[in-house]
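Presented below is the structure to which this report refers.
Heads up, one of the protein chains got dropped from this complex, but the rest are sitting where they should.
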Amino acid sequence: MVYLTRRERFNAAHRLFKKEWSDEKNFEVFGKCSNPNWHGHNYTLFVTIKGEPNPETGFVINIKQLSKIVKEKVIEKIDHKNLNIDVDFMHAKIPTSENIAIAIWNEIEPDIKNLNADLHCVKVIETENNSVEYYGN
Amino acid sequence: MVYLTRRERFNAAHRLFKKEWSDEKNFEVFGKCSNPNWHGHNYTLFVTIKGEPNPETGFVINIKQLSKIVKEKVIEKIDHKNLNIDVDFMHAKIPTSENIAIAIWNEIEPDIKNLNADLHCVKVIETENNSVEYYGN
Amino acid sequence: MVYLTRRERFNAAHRLFKKEWSDEKNFEVFGKCSNPNWHGHNYTLFVTIKGEPNPETGFVINIKQLSKIVKEKVIEKIDHKNLNIDVDFMHAKIPTSENIAIAIWNEIEPDIKNLNADLHCVKVIETENNSVEYYGN
Amino acid sequence: MVYLTRRERFNAAHRLFKKEWSDEKNFEVFGKCSNPNWHGHNYTLFVTIKGEPNPETGFVINIKQLSKIVKEKVIEKIDHKNLNIDVDFMHAKIPTSENIAIAIWNEIEPDIKNLNADLHCVKVIETENNSVEYYGN
Amino acid sequence: MVYLTRRERFNAAHRLFKKEWSDEKNFEVFGKCSNPNWHGHNYTLFVTIKGEPNPETGFVINIKQLSKIVKEKVIEKIDHKNLNIDVDFMHAKIPTSENIAIAIWNEIEPDIKNLNADLHCVKVIETENNSVEYYGN
Partner (left out) sequence: MVYLTRRERFNAAHRLFKKEWSDEKNFEVFGKCSNPNWHGHNYTLFVTIKGEPNPETGFVINIKQLSKIVKEKVIEKIDHKNLNIDVDFMHAKIPTSENIAIAIWNEIEPDIKNLNADLHCVKVIETENNSVEYYGN
């Protein structure tokens, strides 16, 4: 079993808030991340799949196929976008890194299964100090 | 003469557009950076000053003083904010990296002069691929 | 289950040696790390906790709470200090990265439990070439 | 149990191709990585071993011993070399990152066992976007 | 005047040698970089241009235009290639970083002039330890 990781990047705006809460309550919970006029990040995404290398090619899967899935299912929808407004798979979710990672997992897992590989980990780095990893449930 | 550089960081949303132009024209010029619902970045800022080290302390200036100026005059106003809406010193400017760098220079230069040092360079890194430097005019 | 990681940094002096041993014996085992007048590092610390995201907030825990624990229990005691002399939780321990990671785990684990999360990993990076990870015993 | 990681680096040329296939077929499968005149990379290698810290020294193993094994068994044979032609342990293998990681594992595992430690992971980073990890079978 | 920098990357094989010299003489001068079967690198390229920001757009030039020039004139010819054999603009040159930087400058300067900007610097990073900068003559 070998683990293969592809890095992709996206730049997006977001706001952490619950619309049922007042701005004060949102600020209390989410701090400056609840700024009503949005802020944003350069997100780094690491997607790891696992499988046996194909003895013909030496590849678990061709990493270009992995990149293509991540770009079509995630990056094109999320890059240079507003995570609260523009992204279908984030609809009605608070765009924390935790929720972004889980949503990306769900977006890409079926396509990775179709390649006869297993999705192992989705890692989302929001800043050099803060990141999350999701390994499925 | 020694050059002293302090790194600070801020995360902000922005949109590149001219309000006099249609969305189509804005997209033509600014591409996906003109997304109407904003996007954002982790900006890295490098501020360089120059001067002679003080023979008493070995410091050109105490880098904490430089950090304090940059934090008070720039980071507190710009971090977790929307560059088009929330930031006084970006008012009525298109928030390209070029304009951000020039505006930051103008914000901090007087305070650095007060420390008997010369501002040398403001460098703004928008992504790992794109950056600008401004050395004054 | 989502894994959430916070990076913190500290700069410290240390010396690897056993006081029962001669300088020659210490040099034989610890090499230049046993220099009697100390040397030092910029340490990078990654603390990872795991838990279920709270459906209300989308957070496993608020990463500011994690940062606060690490800063109060570790960084304030260890940053700009001598690991052999100044740090209570390193008392009588040889300050290898292994021992630093274990000691930091023990310092912060109770407070993380109080947040209803589980400490998963303490990673200590001593140089770009050398690092350790501890996952508890 | 503590995990100890050493980074080493090597710069090498390679070509992904099967000699039984035509250039066209190789290009179809391996893309520009099948360029007949080779291309190359700065590879980064992370080797992780695990074990209990020795109470005498605070070391799982002395990281210099780990570095020595990796340098003698891997780096000296592979650095500034052609992976398809010059490297005995890559003979008759397509030099994908997957195959490189597995081959390096096999090269160093016996020597690490002799140090009373367990090899845990060999990570090979080919570019900032592509990497693999192998944990043994 | 603002300086705008674009990063691009390419992975290439090369060999440092003079064909008039014996392998021994080449090894004496170029060391392991003269390995007859080639080796390779992940090269990082930083291209810096300078100019006045356009008051209409806030851009010195649209960085996508800069990226397009560098990709078409350099990256497409050099990425996943052998610098000694495959690259027209390196023909009959020893592919040191110095010569690569000068050759890239000459390749892209006319196109950058056509954008009403001035090429300022071509920086080539061969490894994390070795780099060169060329500012024209």
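Read from first to last, the chains carry the letters A, B, C, D and E; within each, the first residue is number 1.
By definition in this document, contacts are C-beta pairs under 8 Å (C-beta built on N, C-alpha and C of every residue); 3 or more make two chains touch, one makes a residue touch a chain.
The shown structure was predicted, so the numbers you read here are calculated from the model rather than taken from an experiment.
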- The chain left out of view makes contact with B, C, E
- Item | Sole contact to the chain not displayed, among E:9, E:64 or E:93 | E:93
- Query: Of the residues B:60, B:78, B:119 or B:132, which one touches the chain left out of the display?
  - Reply: B:60
- Message: Applying the definition given at the start, please give the residues of chain B touching the unseen chain.
- Response: 1-8, 48, 53, 56-60, 62-64, 67
- Just the residue numbers, please: which parts of chain C touch the chain that's not shown? 9, 11-14, 32-33, 35, 37-42, 79-82, 85-86, 127-128
- Message: Considering the whole complex, not just the chains shown, which residues of chain E touch the missing one?
- Response: 16, 18, 29-31, 93-99, 101-102, 128-135, 137
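Here is the rule we use: only the chains that are shown with their structure count from here on.
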- Fitting the CA atoms of chain C to chain D, what rotation angle results, rounded to the nearest 5 degrees? 120
- Approximate Å spacing (C-alpha centroids) for the pair chain B, chain E: 29
- Query: Using CA atom averages as chain centres, what separation in Å is found between chain C and chain E?
  - Reply: 42
- Message: Where in chain C do residues touch two or more of the other chains?
- Response: none
- Chains grouped in pairs wherever the two touch, ordered by label: A-B, A-C, A-D, B-E, C-D, D-E
